[in-house]
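Apart from one protein chain that is not included, each protein chain of the complex appears where it belongs.
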Amino acid sequence: MDFITTLINGLSLGGIYAMIALGYTMVYGIAKMLNFAHGDIIMVGGYTIFVVLGLSGNPILATVAAIIVCVVLGVTIEKIAYKPLRGASPLAVLITAIGVSYLLQSLAQIIFGSAQKIVIVADMGTVTLGSVSISVSTLVTLGCTVLVMVVLTLFVKFTKTGRAMVAVSEDRGAAQLMGINVNRIITITFAIGSALAALAGLFYLMKSPGLTTTLGAMPGIKAFTAAVIGGIGSVPGAMLGGILLGVVECISYKITAIAPYTDAIEFSILIIILLVKPTGFLGKKRREKV
Amino acid sequence: MIRGKNIKWKDFINYAVIAVVTIIFGSLSVTGNLASSTQFLLEKMSIAILMAISLSLVVGFLGELSLGHAGFMCVGAYLGGKVAAVLAQSMGNSIVTLILSVLVGGAVAAVCGVVIGLPALRLKGDYLAIVTLAFGEIVKSIFQNTSFESFGGTLGLSTPRYDKKVLFIIGFVLVIICLAVIQNLIRSKHGRAITAIRDNEIAAKAMGINVTKYKLLAFTVSACFAGIGGVLYSWSNYTVQSSNFGYNYSIEILVMVVLGGMGNINGGILAATLITYLNTTLATVLTGDLAVLQNLVYALILIVIVIYNNSPALKSFRERYNLKALLHKIKLVKHDPMRVKDDEAVWDRVPTKIAMDEILSVDTKVRTSVAEKGDPYESEGED
Amino acid sequence: MAEYVLETKNLGISFGGLKAAQNVNISIEKGEIYGLIGPNGAGKTTIFNLLTGVYKPTTGTFMLNGENLTGLSEQAINRKGIARTFQNIRLFNNMSVIRNVMVGLHNNPEFKCTAIESMFRLPRHFASEKAMRERAKEILRIFDLEEERNNLACNLPYGKQRKLEIARALATSPKLLLLDEPAAGMNPNETAELMDTVRLIRDKFDVTVLLIEHDLKFVVGLCNRVTVLNFGTVLAQESVAEALSNPAVVEAYIGK
Partner (left out) sequence: MKHNTFNKITAVLMAVVMLATGCLLSACGGDKNYAANNTEFVIGMSGPLTGGAAIYGVAVKNSAQMAVDEINAAGGLNGVMFKLVATDDMHDATKVATNYANLYENGMQVSLGTVTTKPGLEWKNLSVDDNVFFLTPSASGDAIPANANGFQMCFADGNQGKVAADYINQNFAGKTIGVFYKSDDPYSAGIYQQFKANLSSSVTTVEAVFTDANTTDFSTQIDTLKDCEFIFMPIYYQPASIFMLQAKDKVAANAVYYGCDGLDGIASAEGFDINSIPQEVSMLSHFDSNATTGAAKEYIDKYVAKYGADTLNQFGASAYDCVYAIYNAMKAAYEADNSSISVTMSASELCEVLKAQFNGSFSYSGVTGQNISWDSTGYVQKTAIRYVVKPAASNEN
């Protein structure tokens, strides 16, 4: 039974990773850039929930507010920091993204201070199934993650905008020639990614009520790792990678002997997978045109 | 006179400046006229400069992003520190102990450079960045979980501290050595090969450049000096705590390199000096929540500089209003935007037209060659 | 049996189900200027990529002066003596013109100098640097680029960039030089000049040339023999005049 509980914990943590990883992977697929500040948008979402929940006491309102704030923030960042660099070397974009990440963290620290805040979104208790007892929030997280992924997959497959996104990620130049407004698609991608980040922030707080300015840093890196493991640019890959990483993390923390090495284990998995399969599990090979 | 008129005093001004600074402060220090706060500051500067120069080789010249530079430093600090701690028991804090620890720390870090350089052969850009980041975190985690007897565990490794009157002098001597090695490497056929890889890897391969070998070389040399920086760190601190070598420190070094200008070693040195100075003085001036402003300012500087230097839209603006053009205007230097110095590679016009896919794509070809031919490093040894 | 510089046997590659090149047999004699022509998408550049190791052939082999080079890496093949230029120019844009050529000289045994020697500025470093610089200047002089040697490569006009790419390829002292559309984008004067240059380098550098070109006048003026490719297969392999009168070739080019 222990194992089942661990597995469920892993799945729900993995679900959160997957949701963050989706943001990474979509932005990467379409804007061809690694949005390092993505993790910090989770943090911003967390603080928005903290503020709105404090003012109104309504978790739904807080969630909606967090999604709006994150979407606006994500799109603004894209316009101000990344758009001028479109066409510049990826290294430059990556460094700018790191700068944005630092900027968000220090702004949050100036506004909210560095002390940990406790945010209790909603107290939902636990349910007991047989001998396994699971908190309701874990199940909600798991359910929402699955729902989001299904919706996202359908969106990409069956809407005009979704197909345009696929087109842009395949070949930006050709998509542009086909009359797709690439800038608009990139903006939409950032908006979706940021909304997912806000949701991830919500689930994080539901899982664990501690809120600090570095909330998004480690989950961000882990989720990026997950995206790379799954094959960056691939939506199902992000889900696979996120869940794999979440489960591995929980199992590793469960085994006392290796628990202190959990981070090392997760990162080693990344390195090994990249060595065996340089594009991750579901990543596409890109042939260079010579 | 091989290069004849090509010898420019400019090429050596960085050695001269560092040497003069070291001599001035060194003589003040050894005669007991230098406050220890200044000595500490200089030690930190020499470490930061070492780190910045060594990272510059990989990021600025090879064009690969390493987010795990602090990991190499960590390896050097622990291994060099351990050697120092063991030797100091029998030999004391002598210069011999220091040199031996520097050699060991540098060598072990170089080995790690090879280890992390191997994935570099197959991964590019963002993938490589994440692997180096992972490497840094793994190193941190491993040293944190060592036993107290071996590497101090969570408390950190206790290391001897070198006489603070002299340590920064040694630090700057190491900086000069590092500068000489890396600058010499860059200004040679091997440096050309490295910059060629950055400029256009496909063309470099077609020119017979052994990409594997040069990536590995750059990673190894860079890691070696980062390790030496780590050993220096261990000598300038009583404890080596792996938590200080995290991702944030790697980013700080990266900021120095970027601020100094990609591929501009002197710029990197200046930026390292400036940031270290600001870090230490701002910390005493800004207290309370103002201290966070420091990070805010870094972040802004980073964003503004990178956008200014790289934005395709600002290209013409950049060409009109840059430092060289300005100096030309006031007749300080001859400036012709079309011409570059003989052995200069220009990085402030980093490629803007290369197709993104090309840079971002993971090199699948090397993989097939590995699969087909076994070990690629043996069959293609140059020479 | 004639001494062939390049000899391919049933060379072919397929990407998934797509057979980009099939059963390509080309034999080029020493000192020859050989043409590889065909409509767009016929697989000409694919052949170049196979011959330079960018792609590994799925079938067949190719030999340079009787030595089997199939499956070697790009850098190894270059060092064995095959150099190339690219359809879309690939210069080292952020380097000066002379440095571009010096990169080409990198593996020349005359300028041998290990990284350690360079790092510690041992005497051989200075000797080899000086010699490389002189050699690079010589090569640039042949291409009439010596004046521009300190310009950034990306600042050269288009025609000169093409020339520089050839110069850089020659710097690797190849036995076989592959030119991928060397005359693309050139005006008639430049094309004529380029034809002279190609003949000159064939004689002066003692090199065999295999070229892809759409400008048939250029091909007719330079090559004795050509291979015509269409849909990855060899359509005809004969002298230029015969090839151009071959109805299959005409059909491939202009349709029925």
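Should a chain be cited, it is by its letter among A, B and C, assigned in written order, with residues numbered from 1 in that chain.
Going forward, contacts are C-beta pairs under 8 Å (C-beta built on N, C-alpha and C of every residue); 3 or more make two chains touch, one makes a residue touch a chain.
Bear in mind that the values here come from a model prediction, so they are computed numbers and not experimental data.
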Contacting the left-out chain in the complete assembly, out of A:Thr48, A:Ser135, A:Ser169 or A:Ser234: A:Ser135
For the chain not shown, which residue from B:Thr132, B:Ser222, B:Asn237 or B:Asn310 touches it across the whole complex? B:Asn237
Out of B:Val114, B:Val166 or B:Leu300, only one touches the absent chain, namely B:Val166
Mind pulling the chain A residues that touch the left-out chain? 2, 5-6, 9-10, 12-13, 114-120, 125-126, 133, 135, 138, 204, 207-210, 212, 215, 218-219, 222, 249-250, 253-254, 256, 259-260, 262-263
Chain B residues touching the omitted chain (full complex): 1-3, 7, 12, 15-16, 19, 22-23, 26-27, 29-33, 35-37, 39-41, 44, 95, 137, 141, 144-145, 148, 153-156, 158, 161, 163, 165-166, 169-170, 172-173, 176-177, 180, 236-239, 241, 243-244, 280, 283-284, 287-289, 291-292
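Going forward, only the chains that are shown with their structure count from here on.
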Chain centre (avg CA) closest to assembly CA average -> B
Chain centre separation (chain B, chain C; CA means) in Å: 38
Between chain A and chain B, tell me the centre distance in angstrom, where each centre is the average of that chain's C-alpha atoms. 31
Chain B: positions in contact with at least two other chains: 202, 350-351, 365
Which parts of chain A, given as residue numbers and ranges, touch two or more other chains? 287, 290
Could you list, by residue number, the parts of chain C that touch chain B in their complex? 52, 54-56, 71, 73-76, 78-79, 83-84, 86, 90-96, 98-99, 102-107, 111-115, 118-121, 125-130, 132, 150-152, 154-155, 168-169, 171-172
Seen from chain A, its contact residues with chain B in the complex are 28, 32, 34, 81, 84-92, 94-96, 98-103, 105-107, 109-110, 113-114, 172, 221, 224-225, 228, 232, 260-261, 263-264, 267-268, 270-271, 274-275, 278-279, 283, 285-290
Of all residues in chain B, those that touch chain C in their complex: 2-3, 181, 184-185, 188-193, 195-196, 199-200, 202-211, 217, 221, 338-347, 349-351, 365, 368-369, 372-373, 376, 379-380, 382-383
